[in-house]
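Right, chain A next:
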Amino acid sequence: ATACGGTTKEDVKNEGGAAATAGKADPNAATKKGLTVGFLPKQVNNPYFTTAGQGGEKAVKELGSTYKEVGPSSATDTSGQVSYVNTLTQQQVDAMAVSAQDPGALCTALKQAMNNGIKVVTYDSDTKPECRNAFISQASAEDLGRTEVQLLAEQIGHKGEIAILSAAQTATNQNTWIEFMKKELEDPKYKDMKLVEIAYGNDDAQTSFQQTQGLLQEHPNLKGIISPTTVGIKAAAQYLSGSKYKGKVKLTGLGTPNDMRKYVKNGTVEAFELWDPARLGELAGRTAVALASGQITGKEGETFRAGAMGEYTIGEDGVINLGKPTVFDAKNIDDFDF
Partner candidate 1 sequence: MPESVMRAVRWDTVVGALLVVVLLLSFGFVDGFGNALNLSFLIGNTLPIALIALPMTMLVVCGEIDLSVASTAGLSGAVMGALWNQGMAIEAIIPVCLLLGVVCGLVNGLLVTRLGLPSLAVTIGTLAAYRGIAQIVLGSDAVTDFPAPYLDFAAGRIGDTFVPYALLPFLALLAVAVVALHATPFGRSLFAIGAGEEAARFAGVRVRRQKLILFTATGLMASLTGVFWALHYASARYDNATGLELSVVAAVLLGGIDFDGGKGTLGGAIAGVFLLGALQNVMSLQDVSAQSQIVVTGVLLVLSVLGPRVARQVSAARAGRRAASAPVSKAPTPTS
Partner candidate 2 sequence: MTHPSTTGPAPVLALRDISKSFGAVRALRDVSLELFPGEVHALAGENGAGKSTLIKTLAGVHRPDAGQVLLDGEPVVFSGPGDARDAGIAVIYQEPTLFPDLSIAENIFMGRRPRRTLGRIDHKATHAATVALMRRLGVDLDPDRPARGLSIADQQIVEIAKALSFDARVLIMDEPTAALTGSEVARLFGVVRTLREQGAAVLFISHRLEEIFQICRRVTTLRDGAWIASEPLAGMTEDDLVRRMVGRDLDELYPKQAVSPGEVALSVRRLTREGAFTDISFEVRRGEIVGLAGLVGAGRTEVARAVFGIDRWDAGEVEVDGRRLTNGAPSTAMAAGLALVPEDRRAQGLVMDMSIERNIGLTGLRTTVRAGLMDRRAERSRSLDWAVRLQVKYARIADAVSTLSGGNQQKVVLAKWLATGPKVLIVDEPTRGIDVGTKAEVHRLLSELAADGVAVLMISSDLPEILGMADRVLVMHEGRLTAEIPRSEATEETVMAAATGRAA
């Protein structure tokens, strides 16, 4: 306690928080069948999460277990997501795969679930490490951040002002990627490129639209925009394609092929990237079953076989990386449908 007798951040830090991952992994344990795995995306009705969910469903069914999906109808309804965690706990599922709206808010509920013997996997968006058993990362944050800068740099010839159009200011994954983008930009080969602004479109089409307009008006010399969010890149592309900036200002980032096909074809966008959300969901489902079967516990260094996807190793803090993202351009975009 401090001099005045209150509890401060320092006190809490000193207490330390130890989350024990109990039990021991048995890599050779049989895959259990008849389990129930609950998927809890940030938002139902979101095409991205629906695709991920379909991947998860395929994996879980293949392994002889039951898949179910619940979730809030709004991506900012954190309390709604918490009560869905509670509901899944209440329904005694064997494992749940969660894409967390908030790194902290779900913690209490998730810990409660783990106390009730439920295995927790996070995918797409993580919580604090002690609140889940494993996290399936869509690609390493570092890879994503750096490659997006590289993609844009090629398109604008390593020269000129660039800006970022992000989602919500609080989006954890966005912020991590942006950090790595900044790190990449420190490299001398980008000395002629300047990051002039980061705008937030809140994953809302209209807001992203107006933020793009603002970026272009404020920085007449802008050469390129990175939008590491599917909603943002789509809105920015739609604006650019209907404006005088079409083709002059480059746009890249994370988008789905179906969303972006038109803009790639009409020349608004040259190339962008994304991982395959279906594979992300599939890996989440397989990891959940592996955890529930006792084949892994989420400790660093453990390995397991994820069906046809191959062998995966658990990294630091229980993070499992899906692999490198795919770059889409006019040549290959028609090979994908999601």
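Per the selection procedure, all candidates are chains of the complex that A comes from, given by their letters.
Basically, a contact is a pair of C-beta atoms (placed from the backbone, for glycine too) under 8 Å apart; a residue touches a chain by one contact, two chains touch by 3 or more; residues count from 1.
Small disclaimer: the values here were computed from a predicted structure and weren't measured.
Chemist: Since the rest of 1 or 2 are in the complex but keep clear of chain A, which one touches it?
Modeler: Candidate touching the shown chain: 1.
Chemist: State the interface residues of chain A toward candidate 1 in the complex, per the touch definition above.
Modeler: For chain A paired with candidate 1, touching residues are 2, 4-13, 15, 17, 44-45, 68, 70-74, 76-80, 82-84, 86-87, 89-92, 102-108, 128, 168-172, 175.
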